[in-house]
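Would you mind keeping the following structure in view while I ask a few things?
In this view, the complex is presented without one of its protein chains, the others remaining in place.
Letters are used for the chains, namely A and B, taken in the order the chains are written, and counting of residues starts over at 1 for each.
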Amino acid sequence: MLKYYFRLAWISIRRNPFLTTLMMGAIALGIGVSMTTLTLFYVMSSDPLPFKSDKVFAVQLDTWGPDDPYFDDGSPPSMVTYRDAMAMMESDIPTHQAVMMHRAFAVRTGDETLRPERMSARAAYGGFFPMFDVPFEHGSGWDRAADDAAERVVVVGSEANEKFFGGKNSVGETLYLDGEPFRVIGVLQSWRPMPLFYDLNNGAFGDPEQLFIPFQIPISLEYTAHGSTNCWKPEDIESYQDFLQSECVWLQHWAQLDDKDQVAEFQSFLDGYATEQKALGRFARPLNNRLSDVMTWLDEREVVSADNTLLVVLSFMFLVICLLNTVGLMLAKFINRAPLVGVRRALGASRGDVIKQHSVEVLIVGVGGGLLGLGLAYLGLLAVRNWYRGYEYLAKLDTTMIVTALAFAIGAALLAGLYPTWRISRIQPAVHLKTQ
Amino acid sequence: MLKMNEVSKVYAAGLIETHALRSLSLQVRDGEFVAVTGPSGSGKTTFLNIGGLLESPTSGVYELDGVNVSTLADADRSRIRNEKIGFIFQGFNLIPDLNIADNVDVPLRYRRLPAAERKRRINESLELVGLTSRKKHLPSQLSGGQQQRVAIARALAGNPKLILADEPTGNLDSLMARQVMELLENINEAGTTIIMVTHDPELARRAGRNIHLLDGQVSDFQPVDPPPERAEDHTREVA
Partner (left out) sequence: MEIRPILSTLLRNRTGAILIALQIALTMAVIINSAFIIVERSQTMARPTGVDAGQIVLARAVSVGADLDVRSIIDADVRALLEIEGVENATKLSTMPLSNSGSNSGYHLTSDNESPAFAMAYYQGDINLLDTLGVTVTSGRWFTPDEIVYDPADGEVPSAVLLSDAMAKEAFEEVDPVGKFIYTATGQAIEVIGTYDQMSRPWYNWGDFYNTGIFPHVELNFMYAVRVAPGRADELVPVIEKALADIDNDRLVAGTRTMDEMVKRTYQRDVAMNRMLTIVMALVVFITALGIVGLASFSVAQRKRQIGTRRAIGAQKFHILRYFLVENWLITTAGIVLGLLLSFAINSYLVVTYNFAKLDPLYVPLVVLGLWGVGLLATLGPARSAMRVDPAIATRNI
């Protein structure tokens, strides 16, 4: 019987291709637009550390000035001072922890005929790699001893390894950063946490750095970070040492805490530290130190912007408009066909038969509209990639989104077909048999 | 075959009630060929709709083939329409997008018959109406008389006990009308009960019995006397 309904649906579609195209088009446009914005939203709000994001915490200490909070909502600064970071690094409570910063270097291999390239590096404590589950292709990261000695070692990302070493195992090779030689000790596999959660200063959706060096190296070179540096206190900062001891916040600090107890322990360590510092005249604000896990952090930092949320809302309103449209067209089409349905009813079709016959037609419109819509969403995302630099990896359809889109389209079509199908199944056959 | 007892049908449109049938009681026996006549608005169509289970009576009891069908659910009514009743309409009511064979196929599909059985029945009934060669034609490619014969084939394909015909020759010229009428008579002779609503006294005269409706009731007044020889047939049959 299903085959029969498919045949009838096909005949009906062929009989009125324009109307069918219109209905499929309406669904396709609605799905295309809403899936484009939903994909962006979905990728932007995805979990960059799916297996441990609830165990990795951004550390926020409220070192800000007494007059106003750092954020309007009273949240403590999103970055930490150098001296507080160093104090925290002395704690052995977290399973792993790392203070870090972003800085660009002029980079070249030993080949002096080639001009150096500007490349972003992350200077961090060695805990960075195990804490963020960074995958290594060759070699490994560095230990605390290397951190303390500011050893000239570097871990290169897969793209940098491709660029400088042709993709081979470059462990043991030398790379020059701002003219200083660094020994390669590790090569990463392709690694692209999305969003780039650990430092949001340079955008949440860019590529991670391709070079990783011990945190103390830029400090020993007296470098500031390429990011933000925010200060509240009037201090005479005349030297780099003054800067390191200042109340300026400019570093990111992350810690891995595996269970509630560990979190509580580290929290009380932080609060104890802050209370000690209060005695020295620091931490002028009420105690307000926070450990935010990755997803909480991304939410509080509003990584998914209001624009994106608004686009999703508007595009779903558009989808609703498209569906109302489809309801209207489908109703017109079905009601127009009432006399034929009357004949079928007279010949023995039950309401159920009529409902099934029309649902199959609705389903075909839904699947057609969904596939077309998927194509449109693909084009939409292509356009988005074109309009936003650095959105290359953001605006992509994955299997989840494809399945979602199709399910949405079919669900939407069935929803749109519900009322027309119900109406046509309730017609009085007798009314339509007399007139032609 | 068909028995109506005190059947009434009231259409309510806003504040106005229209009494289409008023306590109609009548009986049609197996194998009869009955013509239902009456002026416009006398309730002919309503009678046919209720008889064909397209509508339910407001009150009264309707028995079809020994079963009380006045209060059945939609699905059961659909099944009975499909299995026991064949419809023939004035406007043929063929489905324009389906070819002749597929049109005849429609009631068989709703009976969920296997493909081979459907094919056999389609061929048989098309042969009966003499349109086997037009199987693949669309209704629009046939003349009115041919279309009505397809409709008859469609009504017959399900092998119904009762055929309800609503002005079956109303849209046909006299030659075609005669052919269709002869076809119906043959079908009746083969044992199928036929109830035919008609305006045409000529046609009514050819039926075995006439029921005249007036204001939703059976009228005792017989506008036309049945021709004697047919009347004899009738008596003989009943006896």
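In this text, a residue touches a chain if its C-beta (ideal position, glycine included) is under 8 Å from a C-beta of that chain, and two chains touch if they have at least 3 such contacts.
Computed from a predicted structure; not experimentally measured.
**Student:** Considering the entire complex, write down the shown chains that touch the omitted one.
**Tutor:** So, spelled out: the chain left out of view touches A.
**Student:** Can you tell me which of A:43, A:85 or A:329 touches the chain that was removed from the display?
**Tutor:** Only one listed residue reaches the unshown chain, and that is A:329.
**Student:** Return the single residue from A:17, A:166, A:234 or A:286 that touches the missing chain.
**Tutor:** The single option touching the absent chain is A:234.
**Student:** On chain A, what residues meet the omitted chain?
**Tutor:** 19, 22, 26, 29-30, 33, 37, 106, 112, 115-118, 178-179, 233-236, 238-239, 305-307, 309-311, 313-315, 317-318, 320-322, 324-325, 327-329, 331-332, 335-336, 383-384, 387-389, 419, 435-436
Criterion: only the chains that are shown with their structure count from here on.
**Student:** Quick check: in the complex, which residue numbers of chain A touch chain B?
**Tutor:** 1, 4, 11-12, 15, 339-340, 342-353, 428-430, 433-436
**Student:** Can you list the chain B residues touching chain A in their complex?
**Tutor:** Contact set of chain B toward chain A: 45, 49, 52, 54-55, 74-75, 78-79, 81-83, 87, 89-91, 93, 95, 97-98, 106-107, 109-112, 154, 158, 166.
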